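First the structure, then my questions, so here it is.
Excluded from the complex is one protein chain; the other protein chains are retained at their positions.
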Amino acid sequence: MWSRSSDGRRIAAITVIGTAIVLPLVVFVLGPNMPPGKATEVAKGQVTDNTVLLVVMTPFTVFILGYLVYAIVVFRAPKGETELRDGASMRGHMPSQIAWLVTTTAAVLFLAIFGTTELLANNGAGSGSGPNPVAKPSGAMLPVQVIGQQWEFTYRYPTYGGVETAELVLPAGQEVAFHVTSLDVVHSFWAYELGVKADANPGVDNVAYVKPTKIGTFQIRCAELCGLWHGYMFDTGRVVGAADFNTWIAAQRKQFAGVEKYLPKYSPSYSPDPTFRAG
Amino acid sequence: MSELAHHSTDYSVVESESPQVMARNLRVASQLWASATVFFFFAFLFAYFYLRSLNSQHLWHPHTVKAPVGLGTVITACVVVSALAGWYAARRLEAGDERSWRSAGIAALALGLAAVVLQIVEFWTIGFGPTEGGFASVFLGWTGLYILFVLGTMYWLETLLATSFRYRGAGAAGHEPGEASGDPGRTGDDIDRPISLVRPGAGAFAFYWAVLAVIGVATWLILYLL
Partner (left out) sequence: MSLRRLIGFNLLSAVVLGVAGFYAGWWLGHQITGPSIAYFSATNQNDIALFVAYLVGVVGFLVGLGFANYPVQRLLGKPPTLREKEQQGAARYFGLCTDHKVVGIQYLLGIGAFIFIGGLNAMLIRFELMRPTHLVWNGNNYLTLVGVHGTMMMGMMTSGILGPFANYFVPLMIGARRMAFPRIEALTFWLLMAAGTILMTTFAFGGFPTGWTGYAPLNEQANMGMDAYIAFFALVGLSMTLLGLNMLATVITMRAPGMTWGRLPIFVWATVSTSVLMLLAAPVLISALLMLTMDRAAQTSFFNDQAGGSSYLYENLFWFFGHPEVYILALPGMGILLEILPVFSRKPLWGYRLAVTGMLGIGLMSFLVWQHHLFVSGINADVRPFYMLSTEIISLPTGFIFICALGTLWKGRIRATVPMLFSLAWLFNFLIGGLSGVFLSDVPSDVTTHGSFFSMAHFHYTIMGGLLFAFFAGIYYWVPKMTGYNFNERLGKWHFWIMFLAFNSTFGPLLVIGFLGMPRRVVTYAGYLQGANDWVSVSAFVLGASMLIFLANLIWSQVFARVPTGVNPWGSKSIEWQLPSPVPVHNFDRIPTFGSDPYPYGEDAGSMLAQRPVVSPARPTP
């Protein structure tokens, strides 16, 4: 019934033609504009990922929407028909059920395998991957600790004497390992353009890798509700050239030299005195 | 008007439900309630192993925190023996031996309440407080809530025994309409023989109480022995 009827052929045609029209738009117009942009390797990976998801969804979306519109237009009971007349008694159609099952299963398995590959190939794809991520980049890394507290982020550079800064500055072309932790409640370090998001949990060292490639600024927001001034917990970071970075960090070390002795020694996480009901 | 029903504001038809249906309801409900209980304590089981494996700030289990094994064993034994007595009592009632049901039921009730009292004694004498680390938290939370479940189940047993005693020897004889429900305004009652519900009630109770006892043994193994 399904496949032999002219209705079935028309819906198949709508799906195929619709997909043929929409797919290039998705790949060439929408895809390149998907978030979060191309400022880092992982961000580029995420754009690709988002595009692939859109591509996989397109035929299903076109089919379902095309079918819905077609059904509403064509299978509508004639206007003014007052007597209730039943449609044909059809309680199922095994071939189309199996076809649907096979197609959706294939899509789902593809998505899961693709997502896993992307996750591992991109060293966690910018996500907070716990204290000991399985996939890590090879080669030298600049460790940067991100400390969330109510209601600001501060940053420590352990390879530069553990200097603590209020601003996040990264050298371009250098693989960075963010070590995200919190002093009080759960925050989430979200560097939008970098394609990085990692929860800041008290007592936990949450690691995310990223390699900024484009010089410029990026926005940082707290993405986990953390109390009163959560909405004001934002910041702007900078990606600069290697030489600029060295100048900047040297200046920071000089500026904060006096403060350094009051800071706790650098550690993957900190345990402040239990201050219950602070604030 | 429909052929299936006519307009009526009379509740009397609704009330005439057969005891068999109520018995089935009770049995099913006891199984469902048991599965909900298992999931309830599953959260504490998860908390135990999760916090133990994390051991944050090395404060999972300071050496000063010692679970009182002796008292804990006695409490668990009370629960287990009570569950066995409850099981036996229900079997006897099934066999029509109401006298044994009542005596075994009272024994089960006494043992269950003894477990509650002993748990309170344990809390009174325990020697550590809720602030002393992860284990102390899980221990106090788990045992405290467990004993509340025990108390609730003992209430259930008490209602069965109380009905059984009130209608002891009543046989098939009915009772004054409205009197039994405690509502003088009532003119009728849905249950002719309240005693007919005690039997399925006892079966359902025995099942649930056995499940709760198994949870109790698991609690004992994990909190006192592990």
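First chain written, first letter: the chains are A and B, and each begins at residue 1.
Criterion: a contact is a pair of C-beta atoms (placed from the backbone, for glycine too) under 8 Å apart; a residue touches a chain by one contact, two chains touch by 3 or more.
In this text, all values refer to a predicted model and were calculated from it rather than measured experimentally.
Undergrad: Of the chains that are displayed, which are in contact with the missing one across the whole complex?
TA: Listed by label, the shown chains it touches are A, B.
Undergrad: Out of A:25, A:108, A:242 or A:263, which is the one that touches the chain we can't see?
TA: Of all options in A:25, A:108, A:242 or A:263, contact with the hidden chain holds for A:108.
Undergrad: Using the touch definition up top, pick the residue from B:107, B:126, B:145 or B:214 that touches the left-out chain.
TA: Counting the whole complex, the residue in contact with the absent chain is B:145.
Undergrad: Specify the residue from the set A:17, A:68, A:166 or A:250 that touches the hidden chain.
TA: The missing chain is touched by A:68.
Undergrad: Could I get the residues of subunit B that touch the absent chain, sorted low to high?
TA: Within subunit B, the residues touching the omitted chain are 1-18, 21-22, 24-25, 28-29, 32-33, 35-37, 39-44, 46-47, 50-51, 54-57, 59-61, 130-131, 133-138, 140-141, 145, 155, 158-159, 161-167, 175, 180-186, 188-191, 194, 197.
Undergrad: Take the complete complex as the reference. Which residues in subunit A touch the chain that isn't displayed?
TA: Interface with the chain not displayed, on the subunit A side: 2, 5, 7, 34-36, 42, 45-46, 49-50, 53, 56-57, 61, 64-65, 67-68, 71-72, 75-77, 81, 84-93, 96-97, 100-101, 104-105, 108, 111-112, 115-116, 118-119, 122, 124-131, 133-134, 180, 184-186, 188, 190, 192, 195-199, 201-204, 206-207, 219, 221-232, 234, 271-272, 274, 276-279.
The rule is short, and it goes like this: only the chains that are shown with their structure count from here on.
Undergrad: Averaging only over C-alpha atoms, locate the centres of subunit A and subunit B and give their separation in whole Å.
TA: 48
Undergrad: Could you pull out which subunit B residues touch subunit A in their complex?
TA: So the residues of subunit B in touch with subunit A come to 56-57.
Undergrad: Going by the contact rule set out above, which residues of subunit A touch subunit B in the complex?
TA: The contact residues of subunit A facing subunit B are 203, 271.
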